[in-house]
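Left out: one protein chain. Kept in place: all the others.
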Amino acid sequence: MLFGRVAGTVVATKKTSTLEGLKLLLVRNVDAQGRDAAGYVVAADSVGAGLGEVVLYATGSSARQTEVTDKRPVDAVIMGVVDTWDIGGETVYEKYPSAVTADV
Amino acid sequence: MLFGRVAGTVVATKKTSTLEGLKLLLVRNVDAQGRDAAGYVVAADSVGAGLGEVVLYATGSSARQTEVTDKRPVDAVIMGVVDTWDIGGETVYEKYPSAVTADV
Amino acid sequence: MLFGRVAGTVVATKKTSTLEGLKLLLVRNVDAQGRDAAGYVVAADSVGAGLGEVVLYATGSSARQTEVTDKRPVDAVIMGVVDTWDIGGETVYEKYPSAVTADV
Amino acid sequence: MLFGRVAGTVVATKKTSTLEGLKLLLVRNVDAQGRDAAGYVVAADSVGAGLGEVVLYATGSSARQTEVTDKRPVDAVIMGVVDTWDIGGETVYEKYPSAVTADV
Partner (left out) sequence: MLFGRVAGTVVATKKTSTLEGLKLLLVRNVDAQGRDAAGYVVAADSVGAGLGEVVLYATGSSARQTEVTDKRPVDAVIMGVVDTWDIGGETVYEKYPSAVTADV
């Protein structure tokens, strides 16, 4: 899994039937320090992630192992909203104390 | 999933039987800003995407989760035509208002 | 799927039983303009592709969705010989009119 | 599989039900010489790996082939703690003799 930040919503009216009803979010990559990094992915949302939130996403066949993505043509899924992580015992990212910057 | 722009059609007469009847499109990568980016993929079309349209494509085993690609040797599928997406609340790409450039 | 050019044949006598009887070809990557590009892959041949031919290959679990590769430890398969493709309406690659260069 | 070093713990309270109960670790990549390298991955822990330990992790669908990750939306799993490896007969990494540096 990788960290990403929810940047926006993707709308596609004309789509294959197995994609109906999924919420698709644009996710910018985030590095191990919590900074925005190069690259993006469009991921199905399985947790109700909000704009600007740092999330965990999984790719490949593992992206189909949630209730909402089962048997769908989806190769990336958001399956968690990150509260915090640390590196070597020091907190690197925290959802609540530090304001999440909106400039994605 | 990633954004791509339909650049053209790929014809292969001599092919494995499980590939028969699929429409194969050449898709150029598109970045999160809607600009053409490096790289391409040849994807099966499951939605009737047109030349120049910005589409969503999925790769890997997820590319076989549509009616037309089920159990076929296909590792990329177009499963939606993108109408619009936004970043931080601002519209970055819109299918209809802004003319889609044809220089792929 | 990606474009590749058949560069040669790979021989491996000592191999796992599930690999027996497969033809393994060395495939050089080809870009969207039909030019040789960086990178290669060793792919199982499911169509009888010839030396120098531009082919389509699929990777990952999708590479096992042909009769010859079913349930084998193969992560790349050639499943078509490309006749032609176009970009924005202009033919970029044609198998017959233009001689295929052999300098792979 | 690749080598990684356990850098820290990731906490996500709001998550998809199939992710409940998994321990998620932040893993920094380690090169073939045992040095920290670019890139990270968030992996499920199936062996009780400790902070600073060099581990083996697997990605993709193979990450679901452990008891704790079966049928979960997990695309990376730690499935071993590395004791030692050698290159050309010389030991490159040893868990016990040389102190593991903590500056991840």
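Here the chain labels run A, B, C and D in written order, and each chain numbers its own residues starting at 1.
Quick note on the criterion: a residue touches a chain if its C-beta (ideal position, glycine included) is under 8 Å from a C-beta of that chain, and two chains touch if they have at least 3 such contacts.
Note that the coordinates shown come from a computational prediction; the quantities given were computed from them, not determined experimentally.
Visitor: List the shown chains that the missing chain touches in the full complex.
Guide: Its contacts among the visible chains are C, D.
Visitor: Who touches the missing chain here, C:Ala7, C:Val68 or C:Val92?
Guide: Of the listed residues, the one touching the omitted chain is C:Ala7.
Visitor: List every residue of chain C that touches the chain not included in the displayed model.
Guide: The list for chain C reads 7-19, 24, 26, 28, 40-43, 51-52, 59-61, 63-64, 71-76, 102-104.
Visitor: Mind listing the chain D residues that contact the chain we can't see here?
Guide: Touch with the absent chain occurs at residues 1-3, 31-32, 46-48, 56, 58-67, 69, 77, 79-89, 92.
Note that only the chains that are shown with their structure count from here on.
Visitor: In angstrom, rounded to a whole number, how far apart do the mean CA points of chain A and chain D lie?
Guide: 21
Visitor: Mark out which residues of chain D touch at least two other chains, giving numbers and ranges.
Guide: Residues 61.
Visitor: Looking at which chains touch which, would you call it a line, ring, star, complete or other?
Guide: Shape of the chain contacts: a line, open at both ends.
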